[in-house]
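The complex appears here minus one protein chain, its other protein chains still in place.
Presenting chain A:
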Amino acid sequence: MAAGVAAWLPFARAAAIGWMPVANLPMPVAPAEKNKRQDELIVLNVSGRRFQTWRNTLDRYPDTLLGSSEKEFFYNEETKEYFFDRDPDVFRSVLNFYRTGKLHYPRYECISSYDEELAFFGIVPEIIGDCCYEEYKDRKRENAERLQDDQEDNKDAKLPNMTFRETMWRAFENPHTSTMALVFYYVTGFFIAVSVITNVVETVPCGSAPNQKEVPCGERYTVAFFCMDTACVMIFTVEYLMRLFAAPSRYRFMRSVMSIIDVVAILPYYIGLVMTDNEDVSGAFVTLRVFRVFRIFKFSRHSQGLRILGYTLKSCASELGFLLFSLTMAIIIFATVMFYAEKGSSSSKFTSIPASFWYTIVTMTTLGYGDMVPKTIAGKIFGSICSLSGVLVIALPVPVIVSNFSRIYHQNQRADKRRAQKVQKARLARIRISKTGSSNAFLHSKRNGLFNEALELTQLPYKMNLSDQSSTEDDQRLSKSTSLLESQHHHLLHCLEKTTNHEFVDEQYYQQSYLEAGLQSYPSRSPSLSSQDGVTGTCCSRRSKKHHGALANASAPAHMKPLAHTHTHQQGLQELSTIHIQPLSTSRSSLNMRVDDPAPLNCQSSQITTAIISIPTPPVTTPEGDAHLPAGPTHQNIVKVSAL
């Protein structure tokens, strides 16, 4: 039970007097407080700092250390206080949990020490309040990552029995593992740089013979450059093949970005080898050489920052898309305007709207080459508006991208978020369990305390003399399993059961009984009371579907209609008696028998029909039954959906 309202339990119990005139059954006896002691102050000495609180405050959570008898282990006889050799600062939060019912996580506290304290005092971290829960989870995740990183570093020690292939792969992925890997790493890096520089220098015009025009170095020293290129491509090819061999999943490796870059980097050379002699496609061949520049992307294996940049751009795809889209819109608008503004002027460069695109882009990005300038006044006005708006349009999405980058760089990756979502689900599940725990506790204690209840529930006049003796045993048994607060709460729920003459059951049993009852296609029902022996039977359990909300009105009225005729209940009993009840509930059925003793109930067999309500009243005369019949149909047409 939520302990924050433990103080209101007396109120809830007092208010239960409101049920009494309505109830038709006698109420169970209240749990006696055998030693009704006044609430006393307890002193908790935590490493020298004394905390004081009421004993009742601690009793609110009986499944923690301080709320249960476990704290007696820490009781110090001489000083008459409970001594804990723990951190007093964290204990503050723990004690506040008892006082207010909410557990807070102090931000200055180290997460692992906090966890330890919670574990010591038997408090589940999932009940940290919403105000502090995110912070707690974030810190926990960071901590876990840190520990994981440490572990991974330790893990780099070479495992004895790795295959050659695995060794190679590890060498490729982590160059720091062995000297060979490091050498390989630097060699490939060197050759990437050489290749890129070669490509660049190839186009620089070298000195030429005095009477010839300048030629680029590539054409002058063709053989040298060709040899250089070949060497680089050899190295890259060998590297690619080695990676392909070592990769644990070759298919996945071939699909990865880096391998695609590798392939694109070396392919032009081979295509060039094949196609050199054909003049027609030499133009295309020249274009292919452009792809050699992709070799520079191979550097991203060597640089973490490049990878993060790439990842950022990938994750900011939506912002980039928005930037592009808004720019396009603005360009089109302004290009159109400029075109029509400059249409009048002669020798205008703005020959068409697409031609104005160039001007608009150059102006909006505040480049201003000056190759196209407006000459008319209207054109100049719109041109200035264009440049001003360009600044705005570009400045807006850029900070988003920047913040995205920093966010990704500092915080969690996507995989961690996915992990966190799973944890969130687990947390909610645990909270749900603890909530249902309170109702389950009641059902549990009902089953366990059957014997006690059986004693209590028999008529009081008979047991008046014996009750004193037996009650002490019962109390002892009760107090062993439940605290006083719990037993009082259970007594309250028990009173409610008696008032309504229904019992609380758990979800499972309810589903079962509902399914079983639903299987019976017993169409009609009879009004509550019959004249025969006070037995009431209602056979149509379809109406219980109302509680499920979904089917509320669909099936219910269909069953309400064929309602006028009554069925005898003996027949009903026989038919429904084939329903078997789980052994788990035989105790319940026996409880039923005892409970309903005052009422002339018919459910004698342990195979109890699930659909029979008994309203144990003194036998009702026939007019009452008749009076019900006409009233019956009208009642059913009103399908009231309960608040559930």
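Assume a residue touches a chain if its C-beta (ideal position, glycine included) is under 8 Å from a C-beta of that chain, and two chains touch if they have at least 3 such contacts; residues count from 1.
The definition used in the following text is that contacts and distances are computed from a predicted model.
Asker: Among "Globin domain-containing protein", "Kv channel-interacting protein 4", "Septin" or "DNA replication licensing factor MCM4", go ahead and choose the protein name stored in UniProt for the chain not displayed.
Answerer: "Kv channel-interacting protein 4"
Asker: Touching the hidden chain in the complete assembly: which of A:Phe51, A:Phe405 or A:Phe504 does that?
Answerer: Answer from the full complex: A:Phe504 touches the omitted chain.
Asker: With respect to the chain omitted from the figure, which of A:Ala16, A:Cys132, A:Val215 or A:Ile353 is a touching residue?
Answerer: A:Ala16
Asker: By the contact criterion defined above, which parts of chain A meet the unshown chain? Give residue numbers in ascending order.
Answerer: Chain A touches the chain not shown through residues 1-2, 4-27, 29-30, 33, 36, 38-39, 99-100, 435-436, 438-439, 460, 489, 492-493, 495-497, 499-500, 502-507, 509-510, 513-514, 517, 528-529, 538, 541, 543-544, 546-548, 588, 610-613, 615, 617, 624, 628, 635-636, 639-640, 642-644.
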